[in-house]
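Every protein chain of the complex appears in place save one, which is left out.
After this line comes chain A, so read on.
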Amino acid sequence: MDGLKKYLGLAALGLSMFGSALAYAQEKPASLGIGVFSFTSGATAAYGMPGRNAAELMIEQINAAGGIGGVPLKATYVDEGQGTEGVIADFRKLAGDAENQVMIAALSSGNCMALAPLVDQLKIPTVGWNCDTHQLFASEAHPYYFRPNGNTVPEFMAYALYMLSVKPDAKRIAIINPDYAFGHDAANIFKAALKAFKPDAEIVAELFPKLGAATFQTEISRLTAARPDVIFSNLWGGDLENFVRQAAPRGLFSMSQAVLALGESSLQNVQIPEGVIVGVLGDGWWNSPDAAANEETQKFAAAYKEKFGSYPVFPSMKMANSFLFIKKAYETALEKNGGKWPSRDEVAEAMKGSVVETFTGTTTVREDNDGVVDQIIGTTVKVEGFDFPVLGNMVRYSGEALMPPVGEDPIEWIGKLPADFPASLPQPGSYK
């Protein structure tokens, strides 16, 4: 009899625990776990840390305002500097924990490509906060992967168009990009745009030093020997800073028009001279005319400066905008659920086709989950109030105008654009 009582007691306890678990699943969690992936070590941390810093600040600010739907955010940060294998292992571990409902991954295009099959398999809504390669959605659909920050096609077409506007007579072009998907994609898009709009341009040197190369001295000699009118580069992070430190004293920037596609992210770290074409791979300059007019953006930038001692750079803004994107998705899903906490699937559903007002503009998610954002490009200029050059002679190209239709090969699409396409776009200096 005692044994039966004991058995019934245990059964009752088990049932009550199961009931509690069911009830818990329908209630708001104690916190909303987010995995945040960025480079926080090595030379690439020069680019990745501002992103991580922005994540930290956004979480602080969102939590101070009551969290999302009353639930505070709780981040787990992952260093992409450990290599792709480690990134995949950490992603799998974090996604396997039910506390983590959404991922912000990753910075590197290579890591995003490696994570995409995992995102599909684990069905966790994931925001590619910085990865740019257009290949991510080119051949396969990834229903849980979203990239509100845009892709390489509009980004690097924009540079070619801007360069041709300010240097219409440039014929000899040199390229120095990192030796992986991002560098090669950018070179192909830049060359395709040149072929379409400046067919007599000649590529006189095309170099792909490995990511993380410590020295570029021979590459600088090679570029100098090629006597290019324009040098295009999408080096980034410590590589970009090393390149600028080594190239500037050797007169490379006074000899040729430099286009440093990711230059804005290094303006506060290294002395990029005036007159260099730089941009933000999207619309994420914290002090663009639109951002300057946005009170929330300026509050964020001031808080960032206060906390980290420097102004936010475009990786910071991409990360901050990714949080706004997630916040909007949760708010939409909560509203649709009548206030009930949404599942991962419901959050992913809310992200599909969303249009989000960010700190720096608007991001529109297409049917392939790629984001459409405007492209801001400018030329470095010194202005009062800043002890480093900022963007001047700016243009803001519409993201939609530079984005190939879903499913279309980008290189073929660029080749089919009419010769007068550049004339139909706004001109440098028009964005002020």
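By our rule, a contact is a pair of C-beta atoms (placed from the backbone, for glycine too) under 8 Å apart; a residue touches a chain by one contact, two chains touch by 3 or more; residues count from 1.
Operating definition for what follows: contacts and distances are computed from a predicted model.
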Protein name, per the UniProt record, of whichever chain is missing from view ("Succinate dehydrogenase cytochrome b556 subunit", "Cation:proton antiporter", "Branched-chain amino acid ABC transporter permease" or "Tol-Pal system protein TolB"): "Branched-chain amino acid ABC transporter permease"
Absent-chain contact - pick from A:Gly96, A:Pro117, A:Gly251 or A:Gly353: A:Gly251
Contacting the left-out chain in the complete assembly, out of A:Pro29, A:Gly42, A:Pro143 or A:Pro426: A:Gly42
Residues of chain A (touch criterion as defined above) contacting the omitted chain: 40-43, 45-46, 49, 79, 81, 179, 205-210, 212, 214-215, 217-219, 221-222, 224-225, 238, 241-242, 245-246, 249-251
